[in-house]
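As structure tokens, the structure follows; a few thoughts come after it.
With one protein chain removed, the remaining protein chains of the complex are shown where they sit.
Read from first to last, the chains carry the letters A, B and C; within each, the first residue is number 1.
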Amino acid sequence: MSSANVSAEQLKLFIERIETLEEEKRGIADDIKDTYAEAKANGYDVKTMRTIVRLRKMDTNARAEMEALLDTYKAALGLEI
Amino acid sequence: MSSANVSAEQLKLFIERIETLEEEKRGIADDIKDTYAEAKANGYDVKTMRTIVRLRKMDTNARAEMEALLDTYKAALGLEI
Amino acid sequence: MSSANVSAEQLKLFIERIETLEEEKRGIADDIKDTYAEAKANGYDVKTMRTIVRLRKMDTNARAEMEALLDTYKAALGLEI
Partner (left out) sequence: MSSANVSAEQLKLFIERIETLEEEKRGIADDIKDTYAEAKANGYDVKTMRTIVRLRKMDTNARAEMEALLDTYKAALGLEI
């Protein structure tokens, strides 16, 4: 078997592994979408839920600092807190 | 002049118009990036500035409702407000 | 138990389900990144691999039509085919 054939076979294996992973990823992305849709059907606000998920990823101190800084900037710009 | 030539010429004009606009858009995007960099060099936090820009786009009532809902969700999840 | 408490508990369950799914999704995204990195270490070009993944998703006829149209536009614009 020539080196070019081996290489083509190896390339195909990489491509197929990526396609399998991409399909799994799409499946999970669909599950996330369905979960938000179910929450929405139960009366929850999706946009606010996304903010909560983002905030819960942060360290408590980092979050407190970020929120204090935002309050300072809002006051500076005259946005009601 | 054949219809295909006219069509090729028209396609070229559309493409060139888009390329000119894309270049202008990149120029402005660079200006925005430079402005944030200048603000950062003056001690401002870029991420918080981006949040402020987003909040100022919102109607005051819509923003107040969004922030009240976020506080409710944070309390429900035990995130210190 | 008050309705507000039930609601808070339900919200928490939705948020936790989403967080679990997001974590799985990040894990798979990392696997995809690692697979491309391994292919690159074996001498393959990542950008071209991404194009191949995209082309293989298409129906053969749709791909043939897309490529014929692209050749027509390239000829019209004087891009060597």
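Basically, a residue touches a chain if its C-beta (ideal position, glycine included) is under 8 Å from a C-beta of that chain, and two chains touch if they have at least 3 such contacts.
None of the values given here were measured: they were computed from a predicted structure.
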Selected residue (touches chain absent from view) among B:29, B:62 or B:75: B:29
Chain not shown: contacting residue from C:26, C:40 or C:56: C:56
Those residues of subunit A which, in the complete complex, touch the missing chain: 7-8, 11-12, 15, 73, 75-77
On subunit C, residues whose C-beta touches the chain left out of the figure: 45, 47-49, 51-52, 55-56, 60, 63-64, 66, 69-70, 73-74, 77, 79-80
Where the unshown chain meets subunit B, residue by residue: 10-11, 14-15, 17-19, 21-22, 24-25, 28-29, 31-32, 35-36, 38-39, 42, 44, 49, 52-53, 56
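The criterion applied here is as follows: only the chains that are shown with their structure count from here on.
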Distance between the centres, which are taken as Cα means, of subunit B and subunit A, whole angstrom: 19
Subunit B-subunit C separation of Cα centroids, rounded to whole Å: 23
Multi-partner residues of subunit B (at least 2 other chains): 73, 77
